[in-house]
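Just one protein chain is left out here, and the rest sit where they should.
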Amino acid sequence: MIYNKRLILAHFWLAFALFGVAILLGEWQMFIRSPLHGWLRNADLYYRSVTAHGTVMGYVFPTLVAMGFGYFISEAALGQPLVGRRWAWAGYYMIIIGSVAAVVPVAMGLDSVLYTFYPPMIGNAFYYIGVVLVVVGSWVWVALMGINLYVWKRAHPGAPVPLAMFANVAGAYLWGWTAVGAALELLFQILPVALGFATTINAGLSRVLFSWTLHAIVYFWLMPAYIAFYTIVPRAIGGRLYSDSMARISFALFLVFAMPIGIHHLFADPEVGAGFKVVHSIFTAMVAVPTLLTVFTICASVEIAARLRGGKGLFGWVKALPWANPQMLALALSFVMLGFGGAGGLINMSYQLDSTIHNTQWVTGHFHLIFGGAIVIMYFALAYDLWPHLTGRALLNLRLVHWQLWLWFIGMIVLTFPWHYAGLLGMPRRMAFYDYTAPGMFAEGVSVVMSTIGGAILVVSAALFLTVLIRNHSAARVDPEPFTFSRAVHEPVSLPWALNGLGLWLGLMIALTITNYGYPIVQLMMTPEGRVPPVFVGGKP
Amino acid sequence: MSGPLLRNRWFVGSVGGTFLLLVFSVFVGFVWLPSAQDDSLFKGLLNSICSAAGVPRSWLGEASAPVTSPVKVSEVVMTPTTLDEPSSGGGVGRGATLALRCTMCHGLRGVSTSQTPTLAGQYASSLYKELRDFQSGARASAVMAPLVAELHDQDLRDLSAYYASLPRQQSPATQDLQSAPDIVATGAPMRNIPPCGSCHGRLTAKLGVPWLDPQPRDYLKTQLEAFAHGTRRNDTSAQMRNIARNMTTEEIDASVDYYSGTR
Partner (left out) sequence: MARAVPADPHDGEAVAKRIENRWALTMVGLVALLVAMVIFTGLHWATMPPSRVETINPSTLHVSGEFVESNLGSAVETDGSVTVRIVGQQYSFTPQCIVVPSRTPVTFRVTSADVIHGMLITGTNINSMVSPGYISTFKTRFEKPGDHLMPCHEFCGTGHEGMWANVKVVEPDAFARLVGPTRRASCDL
């Protein structure tokens, strides 16, 4: 039973509407810097666009999806109305206000600092305040998820926490903790300078704090997709979840290992010691484990569905899968992209290989493939699954849904494969234009054109997605069966305490943050030589 | 929770495993890998751990002493707070009095009618930096050098504040980047020429860098050519020479035409 449909729909719609706008900016950027367009005569427009695209796609869109889906899970899995409904709305409005406060100065050209901030460049304070509001709004959600689970546990002592809620709260806590890094950077480094209270800034410390957020944020983006893998797809394709406890272990491992690895973003930075880079590199390797476990469990769950449908043989069962089901299709396409993206990630993680592609177009290609591809396609899938339950209307046009998912997959491959290649050629990131006539840069031009075509396919796919959702609101009313999550083959009757709560894993997450980040942060704080004058952007001389 | 923590297999397994992994990776990062490095600061256990942890140290080793410049270079240190220091009874009013000596060439209210630069509304940071460079000789000028020789630092600050406070006249031609010559609007990336506006206003402004529109054509051309030939070298770390030396004669003409509004 879903009690607060309006709240959940509001989150999803705001997320998808912003996504629809930001994807246009992304494609414009791709086009404007490709050989198909002459050099932009006001380069700053490009950087404004990158700032807005990154802020929306990186901070606002996935956060709203996770929040909307989180409220949904809380009600659907726990079977109780959301505790703290007013607070939830307050958080939602905070995100709206924050987004507006952030995007307006960006559009005015006062904050072309990109969504990764890059101090000592300092822009207009409203942008940073807006981002802080978005984060604080999402922290309301983090708290509510914890509270709702607590209320439920009090009412159901000893009962196994539903897997969906276990994973959802793990994602919430991961975000709550990982956002602290960027929040510290904004509140104690950037904002004092932007508001005129401080005259120097420690750029190295700021980068380390940002890296605290920058990698684990990816796993926060990924949580809704993984929750869909485990708790929606098996049910939707008529199968069972292979293993409930392995699923919990995977989410717990994300909580532990997503956090203390962010310095792998700083492999080429001069302010962090080599030893900590190695430690973070090794821990980064560990974060591949939960994904590898997931791949096994989900493939096994899918095989169960196929065999229940009469699939036979070592691999012959694949033919028996319900390929017409959007969840099945989305899962398969997501796994393919996850495979390629994950392989790229292993390259980034190994610092020797990283030095070939660090900060090149390879990296942009990588995170578009993983996030925009493997994760966002599951956002689509879960929206398709949830929508009838939220609107009480039928989701028609399965053909359109198929087209949409396939186009997203094809578009993402066409976008990101040449993008990786351009990076291997040494093409730097985030430039408003390139001289493709220069010696050795022709091949980069060819890949950018291909990526532009891929981006156009993605825009079409996004338009189809929004069309399907909009048309649902005027479709025939239906009375969908009560929403259920996947059932495990062996439903847990009682769980060990470690898998029925997050305490142990949260403790490890915080402990590892201290061991892996404590010294670098304290050391940089105590290095006054690291404080440098700000460089104001946006016209302040 | 079942039983004491230390006998619980979940607790022992997860905490113990993580701890072992941490110890192992610390050993690899702080001891094992540094042992393969030949820097002297990685030799010995304590050295190796400190270096790998990121304690700031001096890594240069044995190197030849820095070569100093045979000619005078700018020694002005510009930060956003350089001009913030409280002016002792000075400021715009005092600057206006001091500026009487400047009116002959730079106009009554800082608007030049000859080939000297217009100062009215110029960024204070740029005015101050150039005055200091004239004083030190980093920017050579037979006219300016004697005029600023006797001035105190506070005088230069007040003069800068005064001229920065005067209204700036902008020529409408430079408002439109679409009609600007290519070299101004886009530069030439492979020759390391960024768009002019990325430092000189319009797109964004860089500390210590002047706006250019409008300035007299001859003045702009002389200065740009002086940068190109390396005869003017008070630009910090060659930031303007790097650009000017890669510009063609036609590009120099096109940009000074644009910024002087004489197209």
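Here the chain labels run A and B in written order, and each chain numbers its own residues starting at 1.
Everything that follows uses one rule, which is that a contact is a pair of C-beta atoms (placed from the backbone, for glycine too) under 8 Å apart; a residue touches a chain by one contact, two chains touch by 3 or more.
If you're wondering where the values come from, they're calculated on a predicted model, not measured in any experiment.
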| item | value |
| --- | --- |
| Where the missing chain makes contact, among the chains that are shown | A, B |
| Candidate in contact with the missing chain, chosen from A:7, A:274 or A:448 | A:274 |
| Among A:13, A:166 or A:242, the residue in touch with the chain that has been omitted | A:242 |
| Among A:106, A:286, A:321 or A:337, residue touching the chain not depicted | A:286 |
| Among A:16, A:61, A:92 or A:118, residue touching the chain not depicted | A:118 |
| Touch residues of chain A, complete complex, unshown partner | 43-44, 47, 50, 112, 114, 116, 118-121, 202-204, 207, 240, 242-243, 246, 266-274, 277-278, 281-282, 285-286, 288-289, 292-293, 296-297, 299-300, 303-304, 307-308, 314, 346, 350-352, 354-356, 358-360, 425-426, 428-434, 438-440, 489-490, 527, 529-533, 535, 537 |
| Missing-partner contacts on chain B, residue numbers | 28, 32-39, 41, 51, 54-60, 62-64, 66-70, 73-75, 77-79, 187-195, 197-199, 203-204, 206, 236-239, 242-243, 245-246 |
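Here is the rule we use: only the chains that are shown with their structure count from here on.
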| item | value |
| --- | --- |
| Distance from the mean Cα position of chain B to that of chain A, given in whole angstrom | 37 |
| Residues of chain A defined as touching chain B within the complex | 39-44, 112, 199, 256, 271-279, 282-283, 286, 431, 433-435, 438, 496-499, 504-505, 508, 511-512, 515, 519-520, 523, 527, 529, 533-541 |
| Residues of chain B touching chain A in the complex | 1-2, 8, 10-11, 14-15, 18, 21-22, 24-26, 28-30, 33-34, 49, 51-56, 79-81, 84, 123-126, 177-178, 180, 182, 185-186, 188-190, 195, 198, 201, 203-207, 209 |
